[in-house]
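Before we start, here is the structure in question, set down as structure tokens.
Only a single protein chain was left out; the remaining protein chains are all shown in position.
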Amino acid sequence: MRPPGRGRPGDPGPPRRPVRLLLTILIPAAALLGLAAPALAGAVVPAVTQETIPVDGTLRNADGTFLSGVTVEALDSGGRQVDQTRTDAQGRWELAVPAAGTYTFRIDPESLPPGTELLQGEVTRDIAEDRLSVVIFRFGEEGEGLDTSTASQVLRLLVDGIRFGLVIAITAVGLSLIFGTTGLTNFSHGEIVTIGAVLAWTVNVTLGVQLIWATLIAIVLGAGFGALNELGLWRPLRRRRVGLIAQLVVSIGLGIALRYAVLIFFGGRSEPFVDYTSQIARSYGPIALTDKDLTTIIVSIAVMIGIALLLQRTRIGKAMRAVADNRDLAASSGIDVDRVVLFVWMLGGGLATLGGVLFALSELSSTVYWEMGFRLLLLMFAGVILGGLGTAYGALLGCLIVGVVVQLSTLVLPVDLKYMGGLAVLIVILVFRPQGLLGSRARIG
Amino acid sequence: MIDFSVLLTNSLAQLVGTSAVFYALLALGLNVHFGYTGLLNFGQIGFALVGGYGMGIAVTRFGFPLWGGVLFGMACGAALGVLLGIPTLRLRADYLAIVTIAAAEILRLVTRSTSQTDLTGGTQGLTGYADAFTAANPFDRPEYSYLGVGFVRTELWAICAGWTAVALCVLLLWLIVRSPWGRVLKAIREDEDAARALGKNVFAYKIQSLVLGGVMGALGGIFYALSVQSLTPDFWSPPQTFFAYCALILGGAGRVLGPVIGAMLFWAFLSFADGLLRQATGGTDPLIGFIDTQDVGAIRFVLVGIFLVLLMVYRPQGIFGNRREMTLDAR
Partner (left out) sequence: MPADEAVRAALAGVAPEPGAAKPDPILVVDDVTRAFGGLKAVDVAHLEIQRGAITGLIGPNGAGKTTLFNLLTGFDRPGSGRWRFDGRPLHGLAPHRVARRGVVRTFQLTKALAKLSVLDNMRLGAPKQTGESFFGALLTPWGRQEKANTEKAHELLVRFQLDAKADDLAGSLSGGQRKLLEMARALMMDPTVIMLDEPMAGVNPALTESLLRHVKSLRDDGMTVVFVEHDMDVIRDISDWVVVMAQGTVIAEGPPEALSSNKDVVDAYLGAHHDRALEFDAEGNPIGETAELVTEMESVELGVDPSQTPTAQSVGLDRPDRGERT
């Protein structure tokens, strides 16, 4: 008997939750090797299965609203229709194809709501049996798409960028302060963001609490989660004198574990909040903003001012700055460093939660998904390094720049590359000003 | 019921399987970076990506012969090393970590971007570059069996080619780390200022290290691309690098054979855990009912994460390492 399904480097990534994996033995491995997709190593691929393979997706207009009642069909390589369906109220559709192979998925333009501009209504894909197949259709701007002037487009992207930058900044303040006070480069910070957003989602959707209250509850829980991180892991590690680089690797391990734990308990789909899922943009002079976008901006600015006041005016804030400045000096002048660090973790956890909710509301069409924090993490790092690692105000400035660059980059880059702009800024800044915009000149290494 | 004989043969196959080869090559490169030079490269999968795609694109789009594609892929790995090294190698270690992981993500985003479909195949991927590799397969029986473990001929061919590549890399490393060149690398890992004070051009050595390890990573990507015969962008995601780190630390960083043994054990262990979980959760009357079989893949990642944390905290020197000589508590 031959052990099944071996010999494939592991499936890394996104939630291709193996669909209906049966514990069957054997598939001629030759056929297996010929498949397009990397199988889960060690996973078992269904034998000569006659079951259909599901393919799904969600239709969402460029402004984020779901498109319901749209006809989607699947055609095999010979052009024969193998399945057809209509999207539900959440824009979701699911089709079944009979076997692995190449299929074309097509939207019937007639069934689209009037005014919807379809950029790509036909997608040809290789469908494999052992992975989740999601097909994405692209829609353009509703109505105004083509006749907007470049100036107003730039203005709109600028506002989007500032909004996005503020959201990144809210999540990244914690990252920067934790780095400043403990030296830890925390690669699991993105998961705090995700978990915060998931907590808010749970309170909102499962417990039925209105989102604003749900967010407040989640912020408290998120602060608690930050404290748990510090007390349960990082403080003991510092006591053990685990080196900073070892701590960095530990944070990566923790990040992976948390991220996939979220995948297990939350699932691999984007799940919407109950409230504020679709809003109509209002015009404010040349720019148009939805209420939730405007709220995101106002809340972010208010929180930032709050953080600035906290750092400048309060005892604990001054203590934080002192510890970040010089830990030993702070300790020797009577500051309880452990307490300050704990506070920083709680603050960071709470802010990450708030940032997670705002990120979901403003950038993810009010949905939460398991990898959202990790996707944001690199942009947070970019912003924090850009501003100067360990400086709170630098983080704000850097994140704003990253947000704006990300949004403005869509002027020249395809939309699916927009995060690249933010990351590229990171590399560029390291070449010319490694200490960051607000960091002081000191030899770094 | 759990069928342990299947689990064991499956795990045994994983010891030498294509996954072990892939992660061994990645981890060998990381060993040069991290184990010998102390460089934190968290974007090793990016090096593998440029290797695999470099070869695939050269062969399918520009009509290179396979060997030319392989060389081109390796050259891409080297070029990425230089490109990433110049801005970051003068900076603190964690900057390199962040930049490399960011660069790897950029590369993945670019390869999957619809704007690059003509070049990389976008999300649909790239195929049709491996014909020469398939044609060169010297095994003619459809299936071979050793010690109760069966191999299909295509797989056996990939495994043989892969382990040959691993062996060559190990030989090269064995020669080079024993040389004065390797001594300088270790000195940089220990204390780069000391190396500078002794007249060593630390920056140049770091670039060389990044390039050498990067080429090994690229080789891993080339191997993977040849063994599965198709390239899909989302395979090349950050967790792959972390897997390779697990393998490296498990086997012991700073030892020539550490990453190879680590990759074999790591992957065998993972596939054992995976198979066990699948058997325990699957079937009509699952042993563990509350976990869905389709969550097993994710549980595996959780285990890897926890494993990495525990390894780093309790045995940073790896399973065979000696704490006195361990190299991971740097700075």
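Annotations
By written order: A and B. Residues from 1 in each chain.
The definition used in the following text is that contacts are C-beta pairs under 8 Å (C-beta built on N, C-alpha and C of every residue); 3 or more make two chains touch, one makes a residue touch a chain.
Because the structure is a prediction, the values reported are computed rather than measured.
Considering the whole complex, the residue from A:136, A:244, A:274 or A:308 that touches the absent chain is A:244.
Touch with the chain omitted from the figure is made, among A:65, A:116, A:133 or A:182, by A:182.
For chain B, the residues touching the chain absent from view are 92, 172, 175-176, 179-184, 186-187, 190-202, 208, 212, 324-325, 327, 331.
Just so it is clear, only the chains that are shown with their structure count from here on.
Distance between chain A and chain B, defined via averaged C-alpha coordinates, is recorded as 26 Å. Of all the residues in chain B, the ones that touch chain A in their complex are 6, 9-10, 13-14, 17-19, 22-23, 40, 42, 45, 86-88, 90-95, 97-99, 101-103, 105-106, 109-110, 112-115, 123-125, 127, 142-143, 145, 149-150, 152-155, 158-159, 192, 224, 227-230, 232, 234-240, 242-243, 245, 249, 267, 270-272, 274-275, 278-279, 282-283, 293-309, 311-313, 316, 328-331. Those residues of chain A that touch chain B in the complex are listed here as 1-4, 6-23, 25, 28-30, 33-38, 40-44, 120, 124-126, 185, 237, 240, 242-246, 248-250, 252-261, 263-264, 374, 378, 381-382, 385, 413-414, 416-417, 419-420, 423-424, 426-427, 430-431, 434, 444-445.
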